[in-house]
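This is the structure I want to talk about, given as structure tokens.
All protein chains but one are shown at their positions in the complex.
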Amino acid sequence: MEPERRTLKMRIAPLIRWESGLAIALVAVLILGNSISSQFFSSYNIFTLCTNIGDLALLALPMTLIIITGEIDLSVASVLAVSAETLGALWMHHWPMALIFVVCLAIGATAGLINGLLITRVGLPSLAVTIGTLTLYRGLANVILGASTVSNFPAPFNMLGVSGFLGVPWLSWSVAIFVVCAVIAGVVMRMTPFGRSLYAIGLSQEAAFHAGIRVKRTKLVLFVLSGLVAAAVGMLYAFELSSAGENIGIGFELQVVTIVLLGGVSIFGGKGTILGVALAAFVYAGLRSALLLTSSFNENDFQVVSGGLLILSVLIPNAASFVERARALMRRGQIRDRRKLLTLADAEVLDRE
Amino acid sequence: MSTTTAPTPTLAPANPRRLVDFVLRARTFGILGVLALFVLITTAIQPRFLHADNVRFILATTALYALVAVGETFVVITRNVDLSVGSVVGLSAYVSANMFQAHHGIPIPVVFLVGLGVGLACGLVTGIITAVGRVPSLVVTLAMLYIIRGVDTIIVGSGQVVANALPNSFINIFHDTLLGIPVLAIAAAVVVAIAAYYLRSFRSGRELYAIGSDPDAARLGGIPMGRRIFGAFVLSGALAGLGGVLWATQYNTIDATAATGLELQVIAAVVVGGVAIFGGSGSVVGAALGALLLQTISSALNVLGVPSLWTEAISGFLLLVAITLDRGIQLRLAAALRRRRVHLGA
Partner (left out) sequence: MREALQLMSSTSSPPGDTGAQPGRTQAEPRSTPILSLRDGTKAFAGVRALEDVSLELYGGEAHALVGENGAGKSTLVKILGGVHQPDSGSLVIGGQEVVLGGTADARAAGIAVIYQEPTLFPDLSVAENVFIGRQPLRSARRIDYRAMDREVAQIFERLGVKLDPDRIARGLSIAEQQLVEIAKALSSEAKVLIMDEPTAALSPVEVERLFKIAETLRAEGAAVLFISHRLEEVFALCQRVTVLRDGKRVLSRQLEGLTADELVRAMVGRELQARRHEPHQPAGTVLEVDRLTREGVFVDISFQVRAGEVVALAGLVGAGRSEVARAIFGIDRYDAGAVRVGGQPLRRGSPTAAMSAGIGFVPEDRRQQGLVMELSTEENIALASLRRLRRHGLLFASTERAFALNWAQQLQVKFTRLSNRVSSLSGGNQQKVVLAKWLSRQPRLLIVDEPTRGIDVGTKAEVHRLLSSLATEGVAVLVISSELPEVLSVADRILVMREGRLVATLKHDEASEERIIAAGTGQSAVVDRLEEPSP
């Protein structure tokens, strides 16, 4: 067989993907934002947008890898909290900042290791485990500082939330770090054996194992990484807020999962790209910023929007079959349409023919 | 023909049927055992724990969680999950309590119906999207958690329902007793009993287990999966709606953050109670006991002077212990069942 020549159709087909839709959505959001308020593209607004999304986006990176392998880590916000509160507590006791960094990162890695061992060695489902550690770690976090708050972080750290990255006024440190990490993650996912193995694991863990991929070790590494990143982000977030206190970061894990799913990553594993997640993060942030600039919208209203987006993001891929099923339901009783209800079974069976 | 008779596992009997029954009963007894342990230790240190007042308080508080746990169990059995129950409870709590504020003199049963209705509506939406859209329930209910909470916040605004807007007869429901047992606990127990009976004695109930045990086999076998899963979510919503009214009787002051995070506590109760997170097995009685255990621990910690901050951590720890134990039992059971078949060709 000769190497294939690429027809125009073949060139265009790969472009019709989730990521393209997100790119269009991003443009739409930016236009929307600009039309709502001239302040949308102001340095201040963009910076606020960045600080809102940067931490979530950073957490979304390891979450993406984990979801692609078919697992989930709901404990990230709690690890973030443990790290932030440890930072506050140790700073209160005048520990040197460098040492505090090491301790917090070690705590994050340990938290991730616990998750990973329970999931890979004991064989527990990640949903159940991370719901458990979410509660456990959050509880521990709240115990560390109790009801008190620590706010007197030193320069230059306490400026992370107000000054731009290397002086650029509209770019927050968190987003800058995110972009760098995203590029690295993207390259790893597409162009390293490690990244490729994640897709294989997500699509067929057994086949991946039979091909010599160390499934358990890979997943363990991912959970430790997730813990590390969560701990790092915890410190970053505490600096940005200039405070570490009770209930810091609560609910973050759900927002992170939302962003990852909006990014086109399948909850079942095996599909999705870093690019998609990055785009989704900016669409999410941009939309929130744009809507909040309208006078009648507030943070809570955005919750509803974000929930709606999440549902749409999973319905759209299923759209065709969804419509058929809905129609079939409305005309029950006719054999013809019951055949349509079996289309899914047909398709599965066809695979085996 | 050589047959290597495997050494029978020391603890459990070799007959697989009795083995399974043994395991199931061991699980339920396990919860009761831990419960008893906690009660004994706590009472030894602080006799106040077993005072009638405290026991009644625990039972009355458990009622809410047990009720929602029943609905959650129905969903989890089918290999799904309902993360929206916390938001439903919060919304229902506000809407039903607000009824008193908005319509003076409204009869209490009507308020209960309103709460039920709110939950029912939420469950309907969730059920339709999950069952007809064939969308993974984790995602849908996560989204509904947001949406419902958002709607709740919009409705509540910055307001809240204050205790003195509620009639005493309503607030007293939490403290009312019948023969010394809180009426809420009795009501919850009745619901649990009915649900358990339904799951055991009716075809559609057994089908829920089948769906969770092997969804492909269920589809091939002609079980109406969409209908059953839809029903499970509607029930979960409805019970959460009722739970909202119970929340109102207990907490009296309700704002937009009511019951945030409740879904995790309910799932913890369900899992601790022996319901497999992958579906196919477990009982509502177990889930209710799980709820009781968690509330008892919470109260015990309180009575022992442990700062309430620790409750969350301990509850999370217990959840992990519960699922680890379950996994250990599962593995041992599988090994025992396999060893039984070691004589090939039998």
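Which chain is which? They are A and B, in the order written, and residues in each are numbered from 1.
Convention: a contact is a pair of C-beta atoms (placed from the backbone, for glycine too) under 8 Å apart; a residue touches a chain by one contact, two chains touch by 3 or more.
These numbers come from a predicted model, not from an experiment.
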{"item": "Absent-chain contact - pick from B:33, B:107, B:221 or B:307", "value": "B:221"}
{"item": "Touching the absent chain when the full complex is considered, from A:199, A:223 or A:252", "value": "A:199"}
{"item": "Selected from A:24, A:168, A:191 or A:316 as touching the chain missing from the view", "value": "A:191"}
{"item": "In chain B, positions touching the absent partner", "value": "1-2, 4, 6, 15-17, 20, 200-203, 206-207, 209-210, 212-214, 216-218, 220-223, 276, 280-281, 334, 337-342, 344-346"}
{"item": "Positions on chain A where the hidden chain makes contact", "value": "1, 3-4, 187, 190-193, 196-197, 199-200, 203-204, 206-214, 270, 335, 338-339, 341-342, 345-346, 349-353"}
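Following the convention adopted for this analysis, only the chains that are shown with their structure count from here on.
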{"item": "Separation of mean Cα positions, chain B and chain A [Å, integer]", "value": "29"}
{"item": "Residue ranges of chain A in contact with chain B within the complex", "value": "72, 118, 122-125, 127-129, 131-140, 142-143, 146, 254, 257-258, 261, 267-268, 300-308, 310-311, 314-315, 318, 321-322, 325-326, 329, 344-345"}
{"item": "Residues of chain B that touch chain A when the two form their complex", "value": "81, 129, 132-136, 138-140, 142-147, 149-151, 153-154, 219-220, 226, 256, 264, 267-268, 271, 277-278, 307, 309-317, 319-320, 323-324, 327, 331"}
